[in-house]
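All protein chains of the complex are present and in place, except for one that has been dropped.
Chain naming follows the written order as A and B, and within any one chain the residues start at number 1.
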Amino acid sequence: MQKLSDRGINLLFQSGAILLALLFTTIVLVLSDAPPIEAYRNILIGSFSSWKQFSDVLVAWVPLLLATAGLLVTFTAGLWNIGIEGQITLGAIFCTGLLRLTLGGDVPPWMAISLSILAGMIGGALWAALAGVLKTFGGVNEIFGGLGLNFVATALTLWLIFGPWKRPGIGSMSGTEPFPMELWLPQIPGLRLSVWSILIAVIGIAIIYLLLQGTYFGLKLKAVGKNMRSAYILGIPTTRYMMSSFLICGLFAGLAGSIQVVAVYHRLIPSISSGYGYLGLLVAMLVNYQALWSIPVSLFFAALNIGSIQLPIVLKLDSALAGVLQGSLVLFVLIMQGARSRFTKRLLR
Amino acid sequence: MEVSLIGIHKYFGAVHANEDITLKIPSGSIQGILGENGAGKSTLMKVLSGFIQADKGEILLNGKQVVIESPSDAIQHGIGMLHQDPLDFPPMKVIDNFIIGSRLPLFPKKSVVYREITQLQKQFDFDLDLEAYVESLTVGERQQLEILRLLWLGASVLILDEPTTGISAPQKNKLFETLRLLAGQGKTIIFVSHKLEDVEQLCDRVAVLRQGKLVGVEVPPYNIESLVTLMFGKLVNLADRQDTCTETPILRVEDLALESPRLRIDHVNLEVREGEVIGLAGMEGSGQLLFLQACAGLVRPIHGRILINNKDLTGKRYHVLMKEGVTYLPASRMEEGLVMGLTLNEHFALAGENQGVFIDRQAIQEVTSTRIKEFNIKGTPRSTVESLSGGNQQRALLALMKNQHSLILMEHPTRGLDIESSIWIWSKLKNRCSSGSAIIFISSDLEEILHYSDRILVFFAGKVSPPIPAEATHVDQLGQLIGGKGWDKLGLPDLQL
Partner (left out) sequence: MTGISILIGLAGIITAAAPIVFATIGETITERAGVINLSVNGTIILTAMVGFATAVTTGSTLLGFLAGMLVGGLVSLIIAFSSITLKQSQVAVGFVLALLCRDLAYFLGNPFMGLSGPRLSNFHIPLLKDIPLLGVLFFRQDVMTYLSILLIFAAWIWIFRTRPGLMLQGIGERPAAAFVRGANVNLMRYVYTVIGGALVGLAGPVYSLSVKAGWKGTISGLDGIGWIALAITIFGGWNPLRAAFGAYLFALLQWAGLVLQPSLPNIPSQVLQVAPFPLMILALLLVNIGNTEWIERTLAGLPEDVRRLIAKILRSLRASPPASLGVPFEQD
């Protein structure tokens, strides 16, 4: 009985958060003289009106879910791996690099693709390791270390696109020379979606779910995240566990970056990470360590991203509206969580 | 000033921490408040000093009812409190500690503060350097700082919460002298303690609290037995000493030197045998913690050797030493021992041996249930550790230790526990000793050190005494030693600075 009413209160506050986020976004729309209902309708149309649209949502969902999966590991270890953007980028760079190496050789395409994905994962892990070393051995907060590395990764991309990897002729913001079709992850005819990438994402989140729920590794990571000193005294090698969580997150981020190259853009572009790292942080915060919940939540966030692409064309609004809605949603969920515990505490008194 | 508390009630959740307490304290007297840990003494004093508010009841000063809603209200009314852990600002200068919270102007004139404080210092023969940083002071000096500060702000009622914990015998004498002087000036002193001998020595009257209730008020000459009965509800006897000491050495420390930013220890030699208990005595920050952590591998020595089971493990980390059977049990259980948010099940899973990849929840549940029974922990396998009481947390920590011959290193094993829990915990520890474990522990309770140790090391400002057999010494000598006196009798130069 107690449990039931608890859940009821929880639900009440959570729906309150969603309503407040909608209200906030609506006010923002009204402030900028835009018709709110029209705007929401367009986001829905843009993401769900046809198979083609929905498949685009899934295309965005895959890297977002992979990034979130990785972040769940670092979050469990109590780490804010903001450097994930750079890790995705490095994944894409390594992946592109390896694919370029296979060009003109006689490596079978399936092997080239697999190797390039692997290379991307290693790239992401290396970049994460850097943030991890700075944190564990240098005492540099992972937020600042990670951010710095993000900017460096972006610069590296630009340098490659305009320098060593520039298109024949002159480098341009549109990225490197696209790879031939046989180096693409096979797509569903007529769509940009690849069944393979969906499969990879689903397997990825399943692995993370198992890792965090059922293994000693997950439990120890949780202890490290909640109280590092106690965890150390209990015999857990905390440094090693923190580094592992960075590496695992880096592997997943690199995987997401690889997917962006082999399944979506088929080349390296300046903002290859598409902000999925930061968005993944929001999703991970929202699902509060529950891996399975990240599947629908990241799908919803991906839908907002894809749906809002319509806005500039149809309503002359900036597509940043998706970010406003996503950000305010997380903000109000956090606020409502606090309000709820304050509320229940008061009831107890 | 005369202080009257009338019908004070205070609840913390379901706990009735103060139950209908009525007490009248005449001005110019030293009132003792006696009771064991958790009896509600601190709660009552926090109510009087405005730190928390009573749920019901009245406070009268000189017969007039007052409302005290915050510590600054209290000080306005002339009530000041010295908290057990002095509430000051360690990284700041002594003088700044005076200025914060004073009623000086926006840009305070330091020269005025200097003059006033120096005058005040003379009255009590204190000698604080106002330009020193608080973190460089001893606990006793920090108490002096707080006393001066409260008097400077015009306090006429001084509340002292367990002020004799962590200070040396000479410092204690100095404190008592000061308090008598203040009472003579007409100030009201409220002295909170769980130590009978302190109360006996100092107080004009004693009120005894037990389980939140005021159970009696006594006046001198005190009948110790009746005070004990009031405190505990019955007479309690400590278990008899047990000798479990063997001849097999487990730890050997050779010419050890340690260094921390504030302290240096040199030439420590010690051999600990299986079954032996070594007590480390000293004022907080005298080097005993550094030594204990060095034995655990948490601090690396700058010189000397540490051998465990005849293996040289100097400079190795705690986790390497753990494999040799070393266990470290820290003082702050929730910060360094247990993980808040994890259940007992999860703790036993973490501490368990034979870990595979996947957690066998069934097996863990069984282990946890047995341990809960064996160690008499009030809680279920699914209880989170923060939902347990302090005593049960300490039992849980003990229950997490591995069952092998080992060296157990403990900080304050019974701090904050009631007497029965303490006795129970020591009986468990002694059991470990009879099966071959050795214990080294720190305590600020000299009685505990004397009663349970076989040999004692005394620390003073980084100097370490040779091991003193417990039966060859007594409380007074230890009290002198931790204050730096009487070291010449140990064949060492007197260290009083």
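To be clear about the criterion, a residue touches a chain if its C-beta (ideal position, glycine included) is under 8 Å from a C-beta of that chain, and two chains touch if they have at least 3 such contacts.
Because the structure is predicted, anything quoted here is derived from the model rather than measured.
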Chains in view that touch the one left out, judged over the entire complex: A, B
Omitted-chain contact residue, chosen from B:G28, B:G57, B:P108 or B:P170: B:P108
Task: Determine which one of B:P71, B:P249 or B:G341 touches the chain that has been left out.
output: B:P71
- line: Omitted-chain footprint on chain A covers residues 28, 31-32, 80, 82, 134, 137-141, 143-145, 147-149, 151-152, 154-155, 158-159, 162-163, 278, 281-282, 285, 316-318, 320-324, 327-328, 330-331, 334-335, 337-339, 341-342
Task: Identify the residues of chain B touching the omitted chain, counting contacts across the whole complex.
output: 12, 46, 49, 51-52, 70-72, 75, 81, 83, 87-92, 96, 99-102, 104-108, 259, 299-302, 315
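What we mean here is this: only the chains that are shown with their structure count from here on.
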Message: List the residues on chain A that touch chain B in their complex, please.
response: 214-217, 219-220, 222-223, 226-227, 229-237, 348
Statement: Residue set of chain B touching chain A in the complex reads 13, 318-319, 322, 328, 330, 335-342, 346-347, 349-351, 355-359, 400
